[in-house]
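Remarks on the structure that follows.
The complex appears here without one of its protein chains, the remainder shown in place.
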Amino acid sequence: MQNILQQIGIENYIYLSVILFCIGIFGVLYRRNAIIMFMSIEIMLNAVNLLFVAFSTFHQDAQGQVFVFFSMAVAAAEVAVGLAILVSIFRNLSSIDIDNLKNLKG
Amino acid sequence: MEKNLALVLLLAPLCGFLFNVFLGKKAGKGIVGIVGTLSILVSFVASMYFFSLIQSTGKPFQVDLFKWITLEKFNVNFSFLLDQLSVLWLMFVTGIGTLIHMYSISYMHDDENMHKFFAYLNLFVFFMITLVMGGNLLILFIGWEGVGLCSYLLIGFWYKNQDYNDAAKKAFIMNRVGDLGLLIGLFILGYLFNTLDYATLKTAILSNSDILSNPLVGIAALCLFIGATGKSAQIPLYTWLPDAMAGPTPVSALIHAATMVTAGIFMVTRMHFVFDLAPYVQDVIAVIGAATAILAASIGLVQNDIKKVLAYSTVSQLGLMFLALGFGAYEVAVFHVITHAFFKACLFLGSGSVIHGLHGEQDMRNMGGLRKAMPITFWTMMISTLAISGIFPLSGFWSKDEILMTAFHGNIVLWVVGSIASIMTAFYMFRLMYLTFFGEFRGTEEQKHHLHESPSLITIPLIILAILAAIGGLISLPGNSWLNHYLAPLLSKGEHAAHHLGTTEYVLMAVATVGALLGIGLAYSKYIKNGEVPPQDSEIKGIAKTLYNKYYVDEAYETLFVNPIYRLSHFFRNYFEVFFSEVVFAFGKIANAIAIQGKSIQNGNIGLYLFAFVLGVSSILIYLFLV
């Protein structure tokens, strides 16, 4: 079986992942809507997953892909719990703007 | 079999202690007393067995339990040694201990903390047995500290009285000073010989002739002697013993007359081979012994508290014992320890009986004429008083005479001092007797109404001890001494034992007896013929005042040691502690200030947190991969 990366080049995937990850970070910092922040986190997770798969192919090793499965499981769990928390915050504050969540003030 | 029996001997009082301390309150006073007494009786019976064993075989018996401390060259076993000396000591410790426990059942019956009292007494006996039975100096040290602890607990037994607590603390601290000396001596011996075991130490010292030139041996001997002055109440550490009379009277009898205070003499006798190498230290011991004897006796002349008189008498008698030790006459000192244990225990218990009869009255000025009300107490105390005064043929006569003879052959000045102390002893003891038992009763009407002889639990020990005080001298008659033969294998040298009964000796005996009679006569003319009663505290004048105030030694110590230490600690508290606490507080204040500033960073703005988070991750990445 041919190594696809020979034609595309691993560095392209690295750049793509980095850009995706940074978009995620930008989203988290830029937006105040908690749902969009969640979505940004998903983008970051996907960037990492993509890099996992790229390196899995690079090393011709299935372990990288197995890790993606676990990462997905964790992401699914995280989203389920996180959205549940958001729902209950929304129920209490009628808002999911993080600027309204100042109860952590020291 | 013997090993188990030795353990029974050792552990029976400990079992008694554990029972009394944990179950004593529930068990009730009767059971507490019986258990306490029986546990000591078991030890006594076991001691008797070992005594007969050693009498028949003549061989010491060693019990090695386990290896305790193992360093490269330095080994200490947890071992016990039952030889002539320790068995002899065990005999009278447990024997007198049993009698005093029996006595305490009645004496302490009205005390709410009787179970505690018996627990402490049992613990004391346990530690005393440890001290005596120990096969090396370290075990001796355990016992040494343990009896010190029990002494503290028992002196302060009536802890609701602050004066008693102070007396307990004084005893503890004074003993601590001496204990430090003992410990240093122990370290030096361990450093020199790599062992603390008696037998090994003895062979190491006797086989090594170079050791004579080593000044450390002399220092070790001196340090051991300092330890002994603490425990056996010699100058300069004697002041705790008279104050220790704050404890219940059985405690004074057991600990502060018969057993614990003789631990110093036991230790010196045990380590005689070290002291024999240091003649200078022996001279020091003799001088200090004589000085203590006369100092304490002179203070005893004017004391009015019946127990204080006996306490100073004890210090004085211990001084005489050290006088004998100083001349290397260990068996003589041991002899006097034994006879003294008999008659002094009897005297203390008798005084306890008197105090009991008078419901706590201790001042002799408020006694008098008790002879008819308390005949048994009177007669037993009379026998013991005659014994301590050195009247032929009671036990004190023989033992004191041996000491004075030894002193006479060693140093005539010390003999004179010792003799004067003996005359004083006769005087103040008969002063005590006359003031207490003769003349008219000087107490209140109510006390007079309640005067009665003590119950048989109190009088039986008194009678037994009086008999022993009378015939105790038989164990070491001059010329044919059983005790000297018995101790000969241990002390090995034994040249002091050979006092040939010549003209000098008979003259000395006669002089001692005349001296004792002189003291008695003086007391008789003063207190019986003239019917004098010691004046009230405020009316004491002249030398008597100095004596009554104990030569102001306590005050001198107060000025010399206690107050400077207080001032030093005040200084440290007021300046150093303030300084250090300010420094320490400063750290807290800085942290607090930082925290107040840092609090404002944590303003609850999640956006800011995320921003900081991203920056942090970036810097970690930079640090890990790019720097």
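Letters A and B mark the chains as written, and numbering starts fresh at 1 in each.
Just so it is clear, a contact is a pair of C-beta atoms (placed from the backbone, for glycine too) under 8 Å apart; a residue touches a chain by one contact, two chains touch by 3 or more.
As a convention for this text, contacts and distances are computed from a predicted model.
Set against the options "NADH-quinone oxidoreductase subunit J", "Putative membrane protein", "Exported protein" or "Carbohydrate ABC transporter permease", the UniProt name belonging to the omitted chain is "NADH-quinone oxidoreductase subunit J". Although one chain is omitted from the display, it touches the following shown chains in the full assembly: A, B. Residues 1-8, 10-16, 18-27, 29-33, 35-36, 38-40, 42-43, 46, 49-50, 53-54, 56-63, 65-66, 68-70, 72-81, 83-88, 90-91, 96-97 are the ones on chain A that touch the missing chain. Interface residues of chain B with the unshown chain, by the touch rule above, are 607, 611, 614-615, 617-618, 621-622, 625-626.
Throughout what follows, only the chains that are shown with their structure count from here on.
Interface of chain B with chain A (complex): residues 598-599, 601-607, 609-611, 614. Only residues 25, 28-29, 32, 98-99, 101-106 of chain A touch chain B when the two sit together in their complex.
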